[in-house]
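Chains shown are a subset, placed as in the full complex.
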């Protein structure tokens, strides 16, 4: 299986209102591909029931190579230190779409 | 103003929404329905205001706008002083909470309009323009207070968060509600009467019915927030009732004595001053004052002040306006 690459799937859950902040971080790091979806949730900032904009969460899923992984986490943590409540975690994944993991494309 | 005052369908539907959640019904609006209804209502009220403004006095319009800004700056400053009294609430939360009271709750305003319409009471259209104006000052005050708090914190060795002024002022003046209201106002004002007539069945005809649906939904959301009362604490809940009373009284003075409105128009100004935004301000605070706890200000604006205004404030401020004007 030579077309498979081990990458990191970073998932970021934050308030809907902060989604442009996250997209700006992606842009800064030249991350051009990502997936995002609306989610609800509960946590330290209370219930996010999805009724108002201020009340909705967004989840970003972004598959990155090892090279981009650490800078991404670092940028996100800088934001968290400012007080923004991003919930960030990562999973080990294998990418199977051939174009998505040719050496040097990420 | 007896029980009749709240026996109008729009208010009853609000109560139904509250009851539905209190008895733990599984009634639920689909995602997005609430937002869709509020888009419709802002456009409809904007068009209505625009048509009337086309025939309004320019002088009084500007005067209304000026006093709307005064209210937008003044009420949150009063609120901040109250919240910071004896250092009860920390600076960031006080700044974020009080900003909501400078702005306006469109839901409350529309419920007030329904109250006047159904009771056959006349009112001026200027308060609709005032509503558009009052978003920005409140947000600016909130950010200023937070920025000052940050400076205090830094002085004692804390971390710095730069307030993203540019993007937040942009947000304050271009947020969705402002664009819809202002846009509809202009479109209502410039379109020919014949053209507008084709739009009336949509913007006027079904207005009151859509408002019922909207307030039903908000009633459920308000009740859902009430669960967080314990977490928020009694002092803050009290603030959520005292603040609209203060704002309403100031609003009656501005509406009746300064702007010379009728009792209907005066009550609308009172509601502008008394109500707390739960659409435009919370996002601005979340972006601009991340240090504050979102569940505080959402609970207060939506779970305390909103139902208080709809069920008590509207008839109360109307009675006071009638009495004050004489």
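We just call them A and B in the order they show up, numbering each chain from 1.
Here is the rule we use: a residue touches a chain if its C-beta (ideal position, glycine included) is under 8 Å from a C-beta of that chain, and two chains touch if they have at least 3 such contacts.
What you see is a predicted model, and the numbers here were worked out from it, not measured in a lab.
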Copies of each displayed chain within the entire complex, written as a formula: A x3, B x3
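Methods note: only the chains that are shown with their structure count from here on.
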Centre-of-Cα separation between chain B and chain A, whole angstrom: 35
List of chain A residues in touch with chain B within their complex: 15, 17-18, 21, 38, 45-47, 49-55, 81-85
Residues on chain B engaged by chain A in the complex (per definition of touch): 31, 34, 159, 161, 221, 224, 228, 278-279, 282-283, 286-287, 290-291, 293-295, 298
